[in-house]
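One structure is given below, represented as structure tokens, and several questions about it will come after.
All protein chains but one are shown in place.
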Amino acid sequence: MLLRHVLTLTVLMSGAGVVAKAATYSPVLRDGGSRFLVRSLGSVCYSMDSFRRGLPCNPAFVAKDKAPRFDADLMLGSNMEYLREAEELLDGKSDEQAVAKIFSRREMVDGEISIEASFQRPTWGISVEPYRLVYVYQFENAALPMVDMIASEEQSIKAQLASFTSGNFYAGLQLRYTHIKYIGNSFSIAEAMAGDSDQLFEIHNQDILYVEPGFLYAWEDAVWEPQISAMLSQWGVSSYKSQQYPIRPQGLLGASIKPTVPLGLLEVGVQFQIHNETENFQDAVRAAITYQLGLLQAVVSGSQYDQSVGFLATYKSFSTGLSYWSEKQNKSVFIQFGVSL
Amino acid sequence: MRTIIKLILFAAVFALLSCQGKESVVTRESRLSTGHQLIDQRRYGEAVSYFKKLLQADPHPHVKMALASAYAGRAGIRIEKIYTFVVLRDFQAEAVSLEGLSLNQQTENLVRSLARYAEHWKKVPVLSEQGRADVGHAVEVLQQDTNAGVRLYSGVLRVVLLKSVVEQGLQSWGQVTAQSLCSDQLQPYFQWMLELTDTLIFISRDLQGAFPDRQKEFAKYETELAVFKAEAQKIPWPQEKICF
Partner (left out) sequence: MKIFLVMIALLFSSSAGAFKREAAFAGAANWTEFRQYVLHQQQEDERTGIAYMISGAIAAAGGTIAYQQSEEIFSRTIFAITSNLGLAAIGLGATYYWTGNELDSFYYAIEGSSLSLAERNEVLQRFLYKQQEEKRKAKWIRVATHALLAAANIYGATQEENKEISSVFYFLGGANALLAVTYTF
């Protein structure tokens, strides 16, 4: 079924024509972190240690985390049913009940499928994401539906290098190259059904190279192991300027602690995320808590706009997890299967 | 301590870098979205006023369709009722029973095709007088635009309008035929039929704009309808009152 969705989107991507104008992906979908814990922790992942899969969000952590590892993950967003309904609607295959149902909720729906493998050694790491499919659909206007959609296919490679001075200060650099093939447009259902609808689905290709430095200062001998971090993410150069994949650098300042608990590992983190659309202090704050006990890791994170709750179960080299994420107009379920060697 | 000061300095530089060049976030899409919300909340009157103002500033096809859809929403046209016409999809309708009839294949196909269209037709809502006025306004808003989607939407709205006019005419005809029928009573129906032909001509034109690759096919229908109308207008209407 998954492959059918992917193929349908690929077919959908085979048009040619007009200049696209549609929704922009949220920063969280552009920051290249397709890992389940990145999605669950949100921006707080840049300051937390409880992140034992894939490369860390902040490259400075590569020098702190001494354990070498290799892991591969498959992550799926579970809005597949909605995607199928949306495609049938746009293909003209829906019936009256299905049309009424799809417009009974007015919310943005996004989804993601990603395969990523990463390899980490003390002070460096590389990660390859040969396939990532991201889509966002939004329908509005029950009288004549307008579709705001973007669907993209990405291939990325990431390299992280880090070092430390005086034991507690770590500095790292992440180089991230992404090739993106996407369609994105805003159109009415009448335009999608009219004779020249192929023009709405022009494929765009974009190449982006991000240069993302990160820093970390950790009081590793203190009781609760507090640490503070800084990172500049999504700073780079693009083959061309687009509304869907803009170069919008964001600064991240965060801190985390690990309060002592009798059993398991508890970590609490907070992050300030500043970019060109940040208007006030509350917009920038996000907090997260993770608790790891045996095979389970529970994650709760939230900002004033969205909340996420999830768990990851790791048994030997296999891991699986599920995360619910919701905001005002959008909610998703993410699932993951992973292998660590 | 010096390390921490360095870190803070880095952070300050990051904050400055990341706050560069604030872009305007008010786009056509966001303006349209504001009006669409009014439609989704069924505040059609406010949506009509909102899109009228927006249309003066931005005569984009999306704005025209949004205004037309606000009128259509106020007229009670729900997308699920007209969706099959928008997508021009063939329904698997119940076939007409043709057993015992000696029809050739061509006629049988025609009857089956009519049965399918009858299924689509049944779903199209019948409008009130105010609703017809609203859809009339919607069609006016759309009439000058050459965008294929606009033309398709215009054609669909005309079909809705056509059904209401036909239904009203047939209802009235049922009342008239209950009594004795005279030529002076028939004349308005003759005019009504010519108006319906005009609507069909407009629909043909809309479809030519909506499907440029099938332009010839729809142009042929338009020509045939125009010929039919011209032939009908040539028929002399009797001067004296004739009753049947």
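As written, the chain order gives the labels A and B, with residue 1 at the start of each chain.
Throughout what follows, a contact is a pair of C-beta atoms (placed from the backbone, for glycine too) under 8 Å apart; a residue touches a chain by one contact, two chains touch by 3 or more.
All values derive from a computational prediction rather than experimental measurement.
For the chain that is not shown, the touched chains among those present are A, taking the whole complex. Listed here are the subunit A residues that touch the chain not shown: 2-3, 68, 70, 72, 74, 76, 78, 80-81, 115, 117, 119, 121, 128, 130-131, 263-264, 293-296, 311, 313, 315-318, 320-322, 333, 335, 337-339, 341.
The rule is simple: only the chains that are shown with their structure count from here on.
For subunit B in complex with subunit A, the residues that touch the partner chain are 3-4, 7, 10-11, 14-15, 17-23, 25, 27-29, 32-33, 36-37, 39-40, 62, 65-66, 68-70, 72-73, 77-81, 83-84, 86-89, 123, 147-153, 156, 210-214. Those residues of subunit A that touch subunit B in the complex are listed here as 21-23, 92-94, 96-97, 99-100, 103, 106, 140-146, 148, 165-166, 168-169, 186-197, 215, 217, 228, 230-232, 235, 248-253, 274-278.
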